[in-house]
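All protein chains of the complex are present and in place, except for one that has been dropped.
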Amino acid sequence: MWVAPQKRDARVIAHYTGILVVGVGLAMIVPLITAVSLGEWDAALDYLFGMGIACAAGMALALVSPPDQPLDRTNALIVTALAWFAASVTAAVPLAVSGNYASYLDALFDAMSGLTTSGLTLVQDLDHMAYSHNMWRHFLHLIGGQGIVVAAVSIAIGLRGGAVSLYIAEGRDEKILPNVMHTSRFIWFVTAVYVTLGTAALAGVNLFSGMEPTRAGLHAFWATVACYDTGGFGPQSMNALYYHSWAFEFVTVLLMIAGTLNFNLHADIWRGDRWEIFRNIEARAWAANVAILSAFAALGLGSTLLFSDTMSVLRKGVYHVLSANTGTGHQTLYTAQWVGDYGGLAMGAVILAMAFGGMASSTAGGIKSLRLGLIVKGVVLRVRESLAPSSAVVRAKFHHLTDRELTPTLLDSALLVFVLYMVTYISGALVGAAYGYPIGEALFESISATANVGLSTGVTSPAMPAGLKILYILQMWAGRLEFVALLTLFASLVISVRRKRSQRS
Amino acid sequence: MEIRFHSPYRHWLVGLLAELAVFTGFLAVIALIAYVASLAG
Partner (left out) sequence: MTDQRTLPVMRSASVLALACALLLPGVAHGAAARESTVIELTTLEVADGTQVTFSGEVVSEALRDGEDRVWLNVLDEGVAIGVNMPAEMAEKVSVFGDHRNDGDVVRVTGVYNEACRTHGGDMDVHAETVDVLEQGGERTLEPQAWKGVVGLLGLVAAFIGSRRLRRMRETV
């Protein structure tokens, strides 16, 4: 049944969105403090400006409806979908006035890319950007990655029904732990531990490379956040290539893997069940996926002239497969090298790694290995069914935290999301091709946006057509939400417009 | 040294080290696979 939304629904939605916008405005205190403590007065004013606009606009929205109205499931879905857009629109304000973006649209692109932990960027003159602006860009990875919604849940007292349904809408619908507060506290705990460790390790690497202490620390924190939240922004135009360091690449790859690990799995292991990682269908499917694609990438690179030595195979092949698969998107190649030097087979492996993606309940994007694992099990089940005598009942089991049975419902939802991702990947590529980009590059970029990866063959640039920028913003948004919440938002918009029309006629 | 987090995660440090060990081991295996594959390429 299609239920038409009422005016009251719109007000409640506006209220919650407003609160979120105020929250994003308040988060700008972090870059503001950075700017003030480093004496970047021009950038400090950008954040004062951003905070003022965000808090005023958010408060105006929040006043539309009285507080503490409950959210039903549909409205929770709509708030979630809108949250990413509203947060991006807000977060883009200080970037847009920074002087490093050609237009507000470009700043919005980066804000959406940051919050969805994608990593595609339209920034200009990055090497001269203020530290505080880089702090904001990377901080967006952190707040977006750990979930705007989870953040809202963990900070707000929010255990009134509404917050719980917000959490469910975010595409992280597995029950991690008995309650939301507990869950979000655990997520922040794991994050704090990994971010502290990663920052310390990378700061060591950077100091050894001769960076001065402040820069070493800031770069270490940014790279840690960008990898652990599988984001992919970097503070230099050369991205990860800037550091020219295998040690840097090694530490960041460990962080990427930690970032793509399912939070349920982290929770299980940290509770003392260390063998779960070997038995878990998702971890197994992920490991097999990465192993096979790394082998293909290595096979491909082995036949190129430039990257056939062992070090290149590891640092250009395996590194990029992991960066792609975990949805991070750190890159140590120039964009033209994908097509020019990397070879078709290896590039194909990286494209598939992006498309498949990491694990569910993490910041990784893409189809995700749990779904791939279930689909493979499903195929095997069908074959076994057709081989078995007609009276036999054939069942398939899998282990994901507990032993479970593969039900048609589970398989259906895995296949549905798989299909939606595929359709989006391909349609995005076709639009890119229609704009005149070669189809290979258009496909690469479309998948990179939808799976929230951030690797680029150079299509994404400030000079690209505005239509394509908007398309990639939509793809990053849709991919992050795994479609359903966004489709709900559009459906409810269409229904309310139709209802208005029928009322008039 | 024992750091106490609230009860279910007493073993978080062991868990963390186990994770890092598994990740490193996995990277070593992948590197070996890639090395062999690149020889065939």
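To keep things simple, chains are lettered A and B as they appear, and every chain counts its residues starting from 1.
Criterion: a residue touches a chain if its C-beta (ideal position, glycine included) is under 8 Å from a C-beta of that chain, and two chains touch if they have at least 3 such contacts.
Keep in mind it's a predicted model, so treat the numbers as computed, not measured.
**Student:** Who does the absent chain touch among those shown?
**Tutor:** Contacts of the unshown chain, counting the full complex: A.
**Student:** Going by the contact rule already stated, which one of A:Arg137, A:Arg274, A:Lys316 or A:Lys368 would touch the omitted chain in the full complex?
**Tutor:** A:Lys316
**Student:** Which listed residue (A:Val30, A:Ile53 or A:Val431) would be found touching the missing chain in the intact complex?
**Tutor:** Final answer for the missing-chain contact: A:Ile53.
**Student:** Just one of A:Ala92, A:Leu142 or A:Ile351 touches the chain that is missing; which is it?
**Tutor:** A:Ile351
**Student:** Who touches the missing chain here, A:Asp9, A:Glu40, A:Glu445 or A:Glu482?
**Tutor:** With A:Asp9, A:Glu40, A:Glu445 or A:Glu482 as choices, the missing chain is touched by A:Glu40.
**Student:** For the chain that got dropped from the picture, name the residues of chain A it touches.
**Tutor:** 22, 25, 40-60, 62-63, 66-68, 97, 124-125, 127-131, 208-212, 215, 236-238, 241-246, 304-307, 309, 311-312, 314-316, 332-334, 336-337, 339-341, 343-345, 347-348, 351, 438-441, 443-444
The rule we apply is simple: only the chains that are shown with their structure count from here on.
**Student:** List the residues on chain A that touch chain B in their complex, please.
**Tutor:** Residues of chain A touching chain B: 186, 189, 193, 250, 253-254, 257-258, 261, 266, 269-272, 274, 277, 287, 290-291, 294-303, 308, 310, 313-314, 317-318.
**Student:** Looking at the complex, which residues from chain B come into contact with chain A?
**Tutor:** Checking each residue of chain B against chain A gives 5, 8-12, 14-16, 18-20, 22-24, 26-27, 29-31, 33-41.
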